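Have a look at the structure below before the remarks.
All protein chains but one are shown in place.
Right, chain A next:
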Amino acid sequence: MTETEGYVTADGRQIGGVLMELKDITLKFGGVTAISDISFDIHEGEIRAIIGPNGAGKSSMLNIISGFYTPTIGELWYKGKKRPQMKPFEVARMGVARTFQNIALFEGMTVLDNVMTGRLTHMKAGIGAQALWWGKARDEEVANREKVEEVIDFLEIQNIRKTPVGRLPYGLKKRVELARALAAEPSILLLDEPMAGMNVEEKEDMSRFILDVNDEFGTTICLIEHDMGVVMDLSDRVVVMDYGKKIGDGPPDEVRNNQDVIDAYLGVPH
């Protein structure tokens, strides 16, 4: 694709050029083809959703983007360059952060410490200096703490700053995960079912935070979600997958009216 200009969304927001492009991705586990020949792109500053029924290959797709899986066939272009095979932590250093479908926090550590781990990719002091909390390590920690406090303020979790994560309810844990991902100051944020298992109020809160993150920090967001209402409200463009294949791609309204999508996922309206 040569087109790198952005586009304007339905509500009048200007979206940047292509940030990440996935070309002809196929992922096989032995004889099972999880993803077959999918291409799509993510523009800078947009909220891009991936939807599809269970087992459609959505999480696998996210794992490819985050570098956890390497595609069997296909290329991944990021910021105009082809991305070579990488370890997940190398991908993280390039500005890709994520949250997990099943919360993956350190339960025994406080919220603050958990969010601080999100800054790991920004810390350069050696292990010795860090253990002694001396010199560069100290300055670095202070600078990083400042960034973390901004995120804590942004997500309104000041009151649980010092609470061990294990004692928090589910909805808040999800928010702490988001905080950790945000603390990394990613260019692209991957959210794996951010609303799963939440009640209506928690979903509203989370939606607001996702929109605010996108709006305030200009972070590009790629999310997987099952709640159709949420996806259609939040996202600028939607990729629809079914049995590892792409069956639709476009703005929410277009996808909603796509017959294949309706049949595969949304059901036929009465």
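Just so it is clear, a residue touches a chain if its C-beta (ideal position, glycine included) is under 8 Å from a C-beta of that chain, and two chains touch if they have at least 3 such contacts; residues count from 1.
Just so we're on the same page, contacts and distances are computed from a predicted model.
Chemist: Suppose you had to identify the omitted chain by its UniProt name; would it be "Molybdopterin converting factor subunit 1", "4Fe-4S dicluster domain-containing protein", "Long-chain-fatty-acid--CoA ligase FadD15" or "Mono/diheme cytochrome c family protein"?
Modeler: "Long-chain-fatty-acid--CoA ligase FadD15"
Chemist: Using the touch definition from the top, which of A:D139, A:D212 or A:D260 touches the missing chain?
Modeler: A:D212
Chemist: Hey, which of A:I15, A:I152 or A:I210 is the one touching the hidden chain?
Modeler: From the options A:I15, A:I152 or A:I210, the contact with the absent chain belongs to A:I152.
Chemist: Out of A:K28, A:R83, A:H122 or A:R161, which touches the unshown chain?
Modeler: Final answer for the missing-chain contact: A:R161.
Chemist: In the whole complex, what residues of chain A lie against the chain that is missing from view?
Modeler: These residues of chain A touch the chain that is not shown: 145-146, 149-150, 152-154, 156, 158-159, 161-162, 212, 215-216.
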